[in-house]
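Only one protein chain is missing; all other protein chains are in place.
Coming up: chain A.
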């Protein structure tokens, strides 16, 4: 995030989308800080309000919000399917809001592909033809696009299904085809609109793991939309929390867990399985003198869920040792337990239970708005 030279893969700058005739006027009012319910007399729907973020190349950027928070509208502005009412979207440094439609189409076919919530596979085409669609649009020769589609289908584990039609596939397999279609297009950016939300929990888990593996090997930039916080925490290098069209907080999973920007975010992260998000590095204590070196060390990136068993068996604290073999901290059972409390860690004993945190700020709108964007 600190590399200043690199051009962000996706950049949104003060982005607004207001549906309705009075859109521009609504933008003026909203930029003065009014809530979208306060401008109901304009008869407009403010879906996205003043959203600004950068997505670095190779990053998984998760946009997280409940239904109606404007996340689907936001993602459709990132590839120009919707035109922003105000603000700028840049893809690899190109402002797409001013592009004529033919150049916008070319940009989509070369730089930004998309995976859809309900798969959006073409029922009249085989799996292979579906996967090859992006290259068909860009007029790649038939033999080449078939070969690339075969390859992408292999990457998502669908060898042997090339000549079936989507109807014959289960939900998880359909979405693999959707993913293969996006991969075959060979774009550097993939937008995923609630891509795994329609899948069964077990299959969703598989797909999440697969996406992380693919991203690690292919280095694609992924903008991932979800309403599931656990999914956001698992996948996202950084997470953008949307609330009522506005950004509530942008940060890594740990930042959001440990330092929620307002009571809304705090409420939201309350139910997260912290043990799967927090890592040894974020909860460890400074190494103490005379640490028992006979105890097997753990890696700083290990999630807490994978540490409980060992911490409970080990009489001495676990040493935390990084890749270069340096001792960076230590962990014991009590540190692990303390980290699981909401707002635990550095907050000390401020919020011990879920109800405790909400006392300080009721989740009513005025309070959280002030807390959210100073």
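Please note the rule applied: a residue touches a chain if its C-beta (ideal position, glycine included) is under 8 Å from a C-beta of that chain, and two chains touch if they have at least 3 such contacts; residues count from 1.
To be clear about the criterion, contacts and distances are computed from a predicted model.
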Absent chain [UniProt protein name; select from "Aspartyl/glutamyl-tRNA(Asn/Gln) amidotransferase subunit C", "ABC transporter permease subunit", "Putative metallo-phosphoesterase" or "SigE family RNA polymerase sigma factor"]: "ABC transporter permease subunit"
Residue in contact with the excluded chain [from A:106, A:151 or A:326]: A:106
Chain not shown: contacting residue from A:118, A:205, A:276 or A:299: A:118
Contacting the left-out chain in the complete assembly, out of A:164, A:205, A:276 or A:299: A:164
Full-complex contact with the absent chain, from A:88, A:137 or A:259: A:137
Positions on chain A contacted by the hidden chain, ascending: 79, 81, 102, 105-110, 112-114, 116, 118, 120, 122-125, 133-134, 137-138, 164-168, 181, 185, 191
